[in-house]
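Then we have chain A:
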Amino acid sequence: MTLSTSIRIIRNGRVIDPASHVDAVRDLYIDDNGLICQNCPEEGSVSGDHIIDATGKWVMPGLTDLCARFREPGHEHKADIYHESRAALASGVTSVCIPPDTEPVIDSPAVIDLIQQKSDCHITPRIFTLGAATVGLKSEKLSEIAALRDAGCPAVSNAGLPVSDHRMMRNIMDYSASHGMKVFLYAQEGYLAHHGCAHEGRVASRMGLAGIPAASEIISITRDLALIEITGVEAHFCRLSTAQGVRLIEDARRHGLPITADVAAHQLFLTENDIIGFDSNLHVLPPLRSESDRDALRQGVIDGTISAICSDHQPHETDAKLAPFAETEPGMSTMDAFLPLVLKLATDDIVPLETLISCCTCHPASIVGKTSGQLSPGHVADIAILDPEPEWIYQTDQGLSRGKNSPFNGWSFTGRISHTLLAGRLCYQRD
Partner candidate 1 sequence: MTASPEYCASAALENLIRSVTDRLPCCPDSAIIGIHTGGVWVAEHLQQQLPGRLPLGTLDISFYRDDFSHVGLHPEVRPSRIPFDIDGRHIILVDDVLYTGRTVRAALSEIFDYGRPASVLLAVLIQRDGRQLPVTADCAGDTVKLQDNEQIKLSGPSPLSLEVVRLP
Partner candidate 2 sequence: MSLSLQLDASGDLKHFLTVEGLPYEMLVSILDTAESMTGVTVRSIKKVPLLRGKTIANLFFEPSTRTRTTFELAAKRLSADVLNIALDSAATLKGESLLDTLRNLEAMYVDMFVVRHSHSGTAHFIAQHVAPHIRVVNAGDGRHAHPTQALLDVFTIRRHKPDFGSLCVAIVGDILHSRVARSQIHALNILLTGEVRVIAPRTLLPVDVESFGVRVFYDLEDGLRDVDVVIMLRLQHERMQSGHLPSEYEYYHHYGLTRDRLQIAKPDALVMHPGPINRGVEMSSSVADSPQSVILEQVSHGIAIRMAVMSMALARTPTTP
């Protein structure tokens, strides 16, 4: 079986499809248009090459990752579409959202075309580019949001850069709402976060690191909720990190505001206590917060307040992390460990498996307005097949991502992707 082979039958796997509440051992069929179909192809019409025996394996929808940086264009010294795509597919990720902080910034259709051209040269997951809400992400001038929508952007965002001017944020929301565009919000108030690189609290105080208070997130979410209410924009909150942030989202949803929220997988494991040794791989934004924050994030995933888990993959070149903690660039390379990390929450009995898979498949897909991430007939056959048995130790030097800046080096995980299919075609197969 070679790459690009179109698969027609996946036999005898444990099919897990949260969208249709299916969790059963059965065969899965794919038609010659790459869609999942009801009926088995006619006897004899499919040769062995087009059949995967998934006995003992899990057959899941391919993952949708709401935030991964592939660093192309502009930061090819860190990573590139070719390598990060391979890492994503090997993690079962079939769709990724790329935030607009590339160079040039994704603030015009031309940049989207450029990324499209570059990705056409390789086997990649489906790439959804998020448009920049403001020109150059500078929060001074609105981007041509309607043009970005027409070029295929599912949403606009200001990436990690705070929009400090409330009137500008209101304009982003009003204008996006007029054009049916969704807004991705990254909740960090800039003045309080001022030069911070760690969660403001006991640990940062001891280490003498400038802190980012939880209030920075709370203020930002509170303001944005007020603006969402008056503008009626469709909004999604990215990378929640605090207990109070989760509570604000929960309250707003209970009051009927149609908002969603996601969390980065590493925030569900790591806390401020992990940075005590000044390991620059743990310098991330938002910062790793307290244990009670982490527990609240986990609870938010369990009760559905947080409906998506993303990798927040940020590969860096070695030098970016070779400096004193605060001087290093924030972000960790997480793609290689993304799915195993998420599944570990089920293995450790923290979050039910079905919830976790929803948070990586149908939920994030629907947040970007896609119907993928489901395995019922008629849906596109983006599929991840997982061998749940093998126990393995993640080592960054054996990872596929070019970014070796992972704090999970040496962690042991259970289960690995064996095959990934995009519209029925085999695009990753583990040797």
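Assume a contact is a pair of C-beta atoms (placed from the backbone, for glycine too) under 8 Å apart; a residue touches a chain by one contact, two chains touch by 3 or more; residues count from 1.
The set was built so that all candidates are chains of the complex that A comes from, given by their letters.
What you see is a predicted model; the values in this text were computed from it and never measured.
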item	value
Chain touching chain A (counting every copy) in this complex, out of 1 or 2	2
Chain A residues within the candidate 2 interface of the complex	200-202, 204-211, 213, 276-278, 280, 319-328
